[in-house]
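After this line comes chain A, so read on.
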Amino acid sequence: GSSPNSTSTNPPHSNQQPPEKTLKLLYWQAPTILNPHLSTGFKDSEASRITLEPLASFNHQLELVPFLAAEIPTLENGGIAKDGKSVTWKLKKDVKWSDGTPFTADDVIFTYQFITNPKVGTTTSGTYEIIKDIEKIDDHTIKINFKAVTPGWYSVFVGTEGMILPRHIFESYNGENSRQAPGNLKPVGTGPYRVVEFKPGDVVVYEANPNFREAKQLGFERLELKGGGDATSAARAVLQTGDADYSYNLQVESNILKSLESAGKGKIVSNFGTLMERIMINQTDPNKTTPDGERSSLKFPHPFFSDPKVREALSLAINREIIANQLYGILGKPTSNFVVNPPQVVSPNTTYQFDLEKAAKLLDEAGWKDTNNNGIRDKNGVEMNLVFQTSVNPLRQKTQEVIKQSLEQLGMKVELKSIDPSVYFSGDPANPDTTERFAADLQLFTTGNTNPDPTAYLKTYTCDQIPQKANSWTGDNFSRYCNPEYDTLWKLATTEIDPEKQKQIWIKMNDILVNNNIVIPLIHRAEVEGVNQKLTGVNLTPWDLTVWNIKDWKKTP
Partner candidate 1 sequence: MTRYLINRILTSIPTLIAISLVVFLILALAPGNPMGEFATNPSITPEVRENIRRSLGLDQPIPIRYLKWVFAFLQGDLGYSFTSRSPVLDLILQRLPTTLWIMGLAYLLAVLLAFPLGIISALKRYSVLDQIITTVSFIGFSLPTFFTGLLFIIVFSVQLKWFPFIYNSTLKVTNLQTFWQQIQQSIMPVCVLGFYQAAILMRFIRSSFLEQLNQNYVRTAYAKGLPKLNVINGHILRNALIPVVTLIALQIPGLFAGSLVTEQVFRIPGIGALLIDSIFRSDTPVIMGITMVYAILVVLFNLLADLLYGFLDPRVQYQ
Partner candidate 2 sequence: MQYVVLNVNNLRVEFETDERIVTAVDQISFQVGRGQTLGIVGESGSGKSVTALAIMGLLPTATAKVEGEVWFQIPESEDYSPYSQPVNLLQLSLTQKQTYRGGQISMIFQEPMTSLNPVFTIGFQLTEAIMQHEQLSPKQAMWKAASLLQEVKLLPSDDELMQQALEEQNHQSISRSPQELQDKRTRKREVIQQVNAQKRAILDRYPHELSGGQLQRVMIAMAISCNPILLIADEPTTALDVTVQATILDLLQELQERRGMAMIFITHDLGIVAQIADQVAVMFQGKIVESGTLEQIFMAPKNPYTKGLLACRPTLDSPADRLPTVADFMDIITLETGEVEIREKTSTDRNKIYNNISLTSQAFLSSLPSDNPILAVKNLRVAFKIPGILGQTKRLLMAVNDVSFEVYPGETLGLVGESGCGKSTLSRGILQLIKPLSGQVLFEGQDITAPPLETSIWSGIKNYHNQQRFNQKMRWVRRNMQIIFQDPFSSLDPRISIGEAVMEPLIIHQVGQNVKEKRDRVAYLLERVGLNPDLMRRYPHEFSGGQRQRICIARALALNPKFIICDESVSALDVSVQAQVLNLLKELQSEFNLTYIFISHDLSVVKFMSDRLIVMNQGKIEEMGTAEEIYRHPKQAYTRQLIASIPSGIVKSHPFN
């Protein structure tokens, strides 16, 4: 059974509703809005994805699966223009919105207009900047014209950020009043289930959408997506007690997950996406301040991390195996690469190693010795004191502690700092504790490419992305690394239409970052889902949300 009461001592009320008819999803972060383009987190997109669909999505084999598209554009079928500057999509003809209105090309065009309207302020608009305009060929065909040659034509209207909104619902809210739109809270979509009730921050209740193309094949009459609480108890609910059938993103230490899983109610499904936990090394000195108060300024290179030997020693001093095995377990595996997915573009040329002796030797060679016998290496009066920051998260704090222990053995003094995530990732230019300001020597966090095309992701190490006071700390090159060779490669990659050549460029860029120890990749992280033993059809892909194929989910009684 799946309702919470089936575990209780009195069974009668579980007959009230056949449990197979209801699917209980548990998200420890609760959705607050059901418009993915206005949402502030994946939890919102997840809940929206049940009702809304993109044109197509990549599955985990990197094949495009059509949703609202009738077929996938290719060079062969003429969908992809030879010059790489446009793409033509054919849409399904028999699709209806959940309120019965037919779905047409106008909806796609409207969605583009809505996303890019600056007054609306959508969170996805950055992705759509590459589009010049969209032509409506007929009611079920559109042509997207790009501003430049665009090998990654599949980054728009595809996957997580590509969900199509109904024009007739949002038409009058395409402006400053977008937040009043009822469709934000009670969306009308083309997806398999539609929303019956939504309490922001708490629960979404769905029912089967009678207008869905394959309505007869749906596994459930009703879906309940409950939010709130913490990850551990969410895991407990699926794995140990069976109070829920599915739970999303279980960021729980693996030994706890394992012990919960042994109860037998559910199983853990890992999904190795693109997320990679990395240590960023500051190339500038966080302790020196410019006259106008700027720390980590390009004017002052880092006193010891600007030395490649020191960086190499640092990399050697990190025991990735221990971190992966003891802390992450099924949640991650050690990696030495910056780009970890899709597999085709992962570099085969890198390795990692844990060798404290070798690290010590490198430091000695570089002239960092403990001359004053205080246990800390120094050179020219500079002591190897460093601040290591990350966000508040048990796994990260433990990772920090493990690394700190090795570094202190090596003769560095490490101060750990953990910052509230809402501050750390806020991008607030006024706050010194953000990843952008990087007022520390090392920092730890996870990110990755959201799209199989890693070009945007690799851009984060180009010179013009360095956040400084001058550009009010915008830009993603937090390490403040600047290498003209790397920048040239990046430019090449954006215009290269030949997939094989483009792949080689990406790998080369990855190798520059890794072999120079500009970034220290630690863990290729898996997203872990808890799935009831009897729930079938869950098939995860790194390129879309976990409920992307919820129409195929079934539950054996």
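The rule we apply is simple: a residue touches a chain if its C-beta (ideal position, glycine included) is under 8 Å from a C-beta of that chain, and two chains touch if they have at least 3 such contacts; residues count from 1.
Quick note on selection: all candidates are chains of the complex that A comes from, given by their letters.
Just so it is clear, the model here is predicted, and its values are computed rather than measured.
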Candidate from 1 or 2 that touches chain A, complex-wide: 1
Sites on chain A touched by candidate 1 in the complex: 4-5, 7-9, 12-13, 16, 26, 30, 32-33, 35, 38, 40-42, 118-127, 129, 161, 176, 178-181, 184-185, 197, 199-203, 205, 224, 226-230, 233, 236-237, 240-241, 243-244, 420-423, 425-428, 431, 433-435, 445-447, 449-450, 456-457, 459-460, 474-476
